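Just one protein chain is left out here, and the rest sit where they should.
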Amino acid sequence: MPQDRLDELIALLGPSRRGAYRIAQYAILAAGLAAMAVMTVPGVSPTVGTWTTVVLWCCLGFFAGELLVKSWPSDKSARNYLFTGAGFIDLLAVLPIPLALLIGVPKETAWLLASLWLLKLAPAVPGLALLGRVIEQEARPLASVFVLFLFVLMFAAVALFVLEHAGQPAHFGSLPQSLWWAVTTLTTTGYGDAVPETYLGRVVAAMVMICGLGVFGLLTGILATGFASEHRRRDFVRNWDLVTSVPFLSNLDAPAIIELTHMLRRLDLAERTVVVRRGRSGDCMYFIASGEVEVRVEPQPVRLGAGSFFGEFALLDGSPRTATVMTTMPSTLLILQVADFRAFTAHHPELARAVEKEAARRRGAPDYESHAGMQPAPQLLDDERDDD
Amino acid sequence: MPQDRLDELIALLGPSRRGAYRIAQYAILAAGLAAMAVMTVPGVSPTVGTWTTVVLWCCLGFFAGELLVKSWPSDKSARNYLFTGAGFIDLLAVLPIPLALLIGVPKETAWLLASLWLLKLAPAVPGLALLGRVIEQEARPLASVFVLFLFVLMFAAVALFVLEHAGQPAHFGSLPQSLWWAVTTLTTTGYGDAVPETYLGRVVAAMVMICGLGVFGLLTGILATGFASEHRRRDFVRNWDLVTSVPFLSNLDAPAIIELTHMLRRLDLAERTVVVRRGRSGDCMYFIASGEVEVRVEPQPVRLGAGSFFGEFALLDGSPRTATVMTTMPSTLLILQVADFRAFTAHHPELARAVEKEAARRRGAPDYESHAGMQPAPQLLDDERDDD
Amino acid sequence: MPQDRLDELIALLGPSRRGAYRIAQYAILAAGLAAMAVMTVPGVSPTVGTWTTVVLWCCLGFFAGELLVKSWPSDKSARNYLFTGAGFIDLLAVLPIPLALLIGVPKETAWLLASLWLLKLAPAVPGLALLGRVIEQEARPLASVFVLFLFVLMFAAVALFVLEHAGQPAHFGSLPQSLWWAVTTLTTTGYGDAVPETYLGRVVAAMVMICGLGVFGLLTGILATGFASEHRRRDFVRNWDLVTSVPFLSNLDAPAIIELTHMLRRLDLAERTVVVRRGRSGDCMYFIASGEVEVRVEPQPVRLGAGSFFGEFALLDGSPRTATVMTTMPSTLLILQVADFRAFTAHHPELARAVEKEAARRRGAPDYESHAGMQPAPQLLDDERDDD
Partner (left out) sequence: MPQDRLDELIALLGPSRRGAYRIAQYAILAAGLAAMAVMTVPGVSPTVGTWTTVVLWCCLGFFAGELLVKSWPSDKSARNYLFTGAGFIDLLAVLPIPLALLIGVPKETAWLLASLWLLKLAPAVPGLALLGRVIEQEARPLASVFVLFLFVLMFAAVALFVLEHAGQPAHFGSLPQSLWWAVTTLTTTGYGDAVPETYLGRVVAAMVMICGLGVFGLLTGILATGFASEHRRRDFVRNWDLVTSVPFLSNLDAPAIIELTHMLRRLDLAERTVVVRRGRSGDCMYFIASGEVEVRVEPQPVRLGAGSFFGEFALLDGSPRTATVMTTMPSTLLILQVADFRAFTAHHPELARAVEKEAARRRGAPDYESHAGMQPAPQLLDDERDDD
C-alpha cells in the first residue's frame, strides 16, 4: 500500500498534526489549481499574472519537497517508493512542468500540466480502488452495454444523415457530424446545436432518446449491482479483524462472527470526539476495537479501553444515553444498531445474555471503575451536566 | 425529537384538527413563497405590490406567533425548544427578515430571505433524516465518485481549452470557461451555450458524456445500495415494538419475530378510514397494533381493539372481503401480505394453525361479539350492504 | 377486476380471436391519435382535413359501440361496469368530445380530448397497478426526495436571481424566471435558454447540476428498491397457486414449495407455439401448470397435459433438446432454470431423484405413450426432422 509511506511521513510531524497536514496539502492543491485557471484568463493584470506564477512555483516546490522527503529515508525503500503508484503520481506532479518549460513549451501551456496534481487525491480516496474493482468485475456486461451503445449510435447517425443531410447540410452534412449529434442525443446531453427537422428524423431521434434512457438504466443497473456486492465484501474484510480483536465477541462461534461482521459498521474517530451525548436518544451500542474513550460520570470520569463496550442501555430498554462519551485518543469503534442487535440476539441469545448481565452489574455496582468495559450506573449521573 | 413539541402544540387545538392545522400551515407557506416570487417580477401594478407585502407580513406574523406559542409554556422547556433543530429553523424563519429591513437592505432583497421558510418543511418530512444517514453512511464511496468527477472535469476542461481556445475564444478562451462547459456536459445538462467544434474536441466531449453516464450510474448505485439497507433497518426498528405489542404475535420465538418484523408493513390511519371494503378481493391480513376498528356486520357492527387481527379469510381461501372494516380512532395496523404469510407459515406452521383456528371459530360462532380479535362469520353478512 | 369483463366480451367473438381483437383495438387507437395530431397541423389540405374528421368520428363510434356492448348484457352488472375503473375510462373516452362540441368548443380544440383515449391502454397493462403500489409503498421517502428537490430549487433560484438579475434581466429578471432556470437545470434538462454568466452564478449552477445528479440517484435508488421487493412479492402470489396445482411439486413440504415458488418463472403461451426446438441447447425444464403440449417424436407425437414436465434431460446431463415441443392450446408453463434446479436439489434431493427416476424410465421405456408426464426416449428420435 503506497498510502502507508505517506502516513509514515506525516506521522513524523506529530501524531495530532496528521489531519492538519492533510488539510494543508488540499489547500495548496486547490490554490495551485486556482492559480492555473486564473493564468489562462485573457487580460488579467500583470500583477495578478505575477502572483499566479509565484503561487504555481510555490506549489511545485512544495510537491517537489514532499517527494524528496518521501524518497529520502533509506536508499533501498526510496527506490521502491518511486516505483509505487503514489510515487509515480508524485513524480508526475513534479517533473513534467519543468521539462516542458525547458524544451520551450509556452508558459501558459506548460502550466496546464498542473492539472496532473489532482491525481495526488487518488491515494487519499480509498474508494477509488473499490470503484476500479467494480469496473473490472463487471467488465463483460459493461462491454455489452458499450457495444449496444455503439449500435444505436451508428444506426442513429446513418439514419439521421440520410434523412437530414439534404435539409441541414451545416449540421448533418457528413457522417461524423451526424455521429456528433447522435452522441449528444443518446447521452441525453442535448446541446441543441444540431436538431432534426424532418418528421421521420424526429421520430428516429425520439427513439434514440428512449434508447438513451435504456442504456443509462442498464449501465446504472450493472454498476449498482456490482457496487453493492463489492462494497459488502470490502467492509467484511475490514471489519473481520476488528471483530475478532474484541475478546467479548471473539468467543462467539464462527457463523455468529460472520453474521456479526456483516452487521457491524466501523467508525474511525479522532481524539476528543464526542461519541454519544447524555440525554440524547440512542439506537446503537459501541464496541471499542482500538483506542480509548472517557465516560463522563460523577464523581469522576471512567476510561474504557479496547475490548470494552458501551451504549447498551439504549438497546436493552430504549432509554436515552445516560452519559456523554468522548474519545481520548484516535479510536476505532464498531457500531451495532438496534435492528441488528435484535436480529442477531434472536439467533444468538448468548450475546444478549452477556450484554444484559454486564448492564445489570453496571446499574447495580457503583464501583464500576474497577472493571474494564463498564458503563457507569445511571443513578450516579443525576447531577452531571451536558457540557456542550 | 423536536417534532414532538410541534405535535403537542397542535394537539392543544383538538385531536381531529391536527391535519387541518398542518394543511393551513402548508397553505400559508405556499402563499408566502408565491408572494415572494410575485414581488420580484418587474412591472407589477402597485395594487399587486401592496397585496404581496401584506401577505408576506401576515405569513411572517403567523410564523412569529407560532414560535412564540411553542416557546411559551414553561420557561425551562422554552429555552430548550429554541435550541432544538426545529426551534432554530423557526427562529431562522422569523428573525432574519426584520433584521435585514432594519439594517437597510432594500425591501425586495430582504424578502428573498422568506425562502428560508421552506426549511419548516424539513421536520415534517421524516425521511430527510434517513437520507442524511444514507449520505453519512456512504460518505467514503460518494467521496470517491466525487473525486472521479473532479478528475474527469479537470482533464476534460484542460483538453477542450487546448483544443478549442484558438477557434472559439468566446467560449473556451480561459480554463474557467472550459470548466463551465465541462460541468454542463459531464452532468449531461448540455445547455449548448458552448459546443466544441474541432473533430478532436468532439471526440473528447463524447468521452466526457459517456463518463457522465458512468458517474451517474455509480452515484445511483451507491445511493440505491445505501438507501435499501438503511430503509430496511429503519422499518425494522419501527415495526419491532409494534409486533411485540400484539399478544398473538409476541408468543412466537425470537427468530420468528425477527422474520415477521421484516415482513410486516406499518399503516397509520386517521379515524373513520375504510381499511377493507366488502366484496373486494384481498391479498393481505391486518393486525391492530393500536387503535380500534369497526367491522360492519349484521345485526350490529363489532369493534376490534389492539391485539386483534382481521382479513384472514382472504389469505386462507382467497375469498373476497366478507365485511367492510373502518377505523373508529387513529389506528396503527400491521399488514401481512399473502406472499409473506405463506412464506412465513411454511417455516412457522404454528401461526397458520392459530389463525386458522380463530377463523374456524369465527365462521362457526355467531356470538363472536363476546371475543376480542374476531371477524364476523360470513353467513351473518348476507344482507349487509356496502355503504360507500 | 374490471379487466375480466373486457375479456368476457372479447371471448364472445371466439376463443382464438382475442389477440386479433386486441390488435384491432390498438390499431384504431393509434389511427385516432394520429388523426388528432394531423388535424392540428396548420395548412393541411381540405381533403386530408375531411379524412381526419372521418377517422376521428369512426374511432369515437367504435369506442361508443364497445362501451354499449360492455354495459348491455344484464342491467345489474351494466350499472356496475360503468362504475368500475375500466368503465369510467371508457366513458371518459366517449362522452367529453360530443359534449365539448355541443357547448360550442371549436372543433380543433374539442378533438384534443381524444388524447383521453390513451387511458384505455391502462387496464391492458397489468404492471401499472404494480407501479402504483411501489409509489404508494415508497411514498414517504419519495416525499423526502421531493422536499429536498424543492429546497435546492428554491435556494438555487434565489441565489441566481440575486447574482444574475442585474446582468441578464431578460432571463433572471424575476424569481419565477429564475425558478424556471432552476428546474431545467436541476433535472439536467438544460434547454440553454437561460444560462448564468457571472463566475459565482456558474459555481452555484454547477452545484445545482451535481445536486440534480444526486436527487436523480436517490429517486432511482428508492424506486429500484421498492420495485424489486414489490415485483418479487407479486410473482410469488401469481406462481404459488400454479406450483401447488402441479401434483409432482405439491408433494414437497411447505418450505420447499416456498423456495420453488420464488425460483419458477411463469410463461403464458398461445396455442401452437414452439416451446423447445430439437437440437438446440437448453438450460431449463418446464412444468405444465395448465394446457397441453405436443412432443414431436417418432413414430407419432405424444401429448402431455397439466401436471407433466418435460425438458429435464438438459438439466440432468446438459444434452441438447431431444424433441421439438409445441403447445396445442393456450398453456401456462413454469420454467425452472438449471441454476435454480441445482440450487434447489442440493437442499431437496427428493426432487432430483424423482426427476431422474422419471427421466430414466423415459429413456428406457419406448411405451412412454401410456404414461402421463413423459418425454420420449432419445433413441426414438433419431430420424425425426426439425420441422421449422
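Order as written gives the chain letters A, B and C; numbering starts at 1 within each chain.
In the analysis below, a contact is a pair of C-beta atoms (placed from the backbone, for glycine too) under 8 Å apart; a residue touches a chain by one contact, two chains touch by 3 or more.
No experiment lies behind these values; they were computed from the predicted model shown.
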| item | value |
| --- | --- |
| Option from A:Ile222, A:Cys284 or A:Ala339 whose C-beta touches the chain left out | A:Ile222 |
| Hidden partner chain, touching residue among A:Ser71, A:Ser115 or A:Thr189 | A:Thr189 |
| Residue of A:Ala64, A:Val162 or A:Ala346 in touch with the missing chain, whole complex considered | A:Val162 |
| Touching the absent chain when the full complex is considered, from A:Gly32, A:Pro123 or A:Gly212 | A:Gly212 |
| Of A:Leu150, A:Ala270 or A:Ala360, the one touching the omitted chain in the full complex | A:Leu150 |
| Absent-chain interface as seen on chain A, which is shown | 1, 137, 140-141, 143-145, 147-148, 150-151, 154-155, 158, 161-162, 165, 169, 173-176, 179, 185, 188-192, 195, 199, 202, 205-206, 209-210, 212-214, 216-218, 220-222, 224-225, 233-234, 236-237, 240, 254-255, 257-258 |
| Residues from chain C at the interface with the omitted partner, ascending | 33, 36-37, 39-42, 109, 112, 115, 118-119, 121-122, 125-128, 130-131, 134, 149, 176, 180, 183-184, 187-193, 215-216, 219-220, 222-228, 231, 265, 281, 283, 337-340, 342-343, 345-347, 349 |
| Touch residues of chain B, complete complex, unshown partner | 188-192, 220, 224 |
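By definition in this document, only the chains that are shown with their structure count from here on.
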| item | value |
| --- | --- |
| Interface composition of copies chain B and chain C: same or different, split at half | different |
| Cα superposition of chain A on its sequence copy chain B - rotation in ° rounded to nearest 5 | 90 |
| Inter-centroid spacing, chain C versus chain A (mean Cα positions, whole Å) | 39 |
| Gap in Å, rounded to a whole number, between the CA centres of chain C and chain B | 28 |
| Set of chain C residues in contact with two or more other chains | 188-192, 220, 224 |
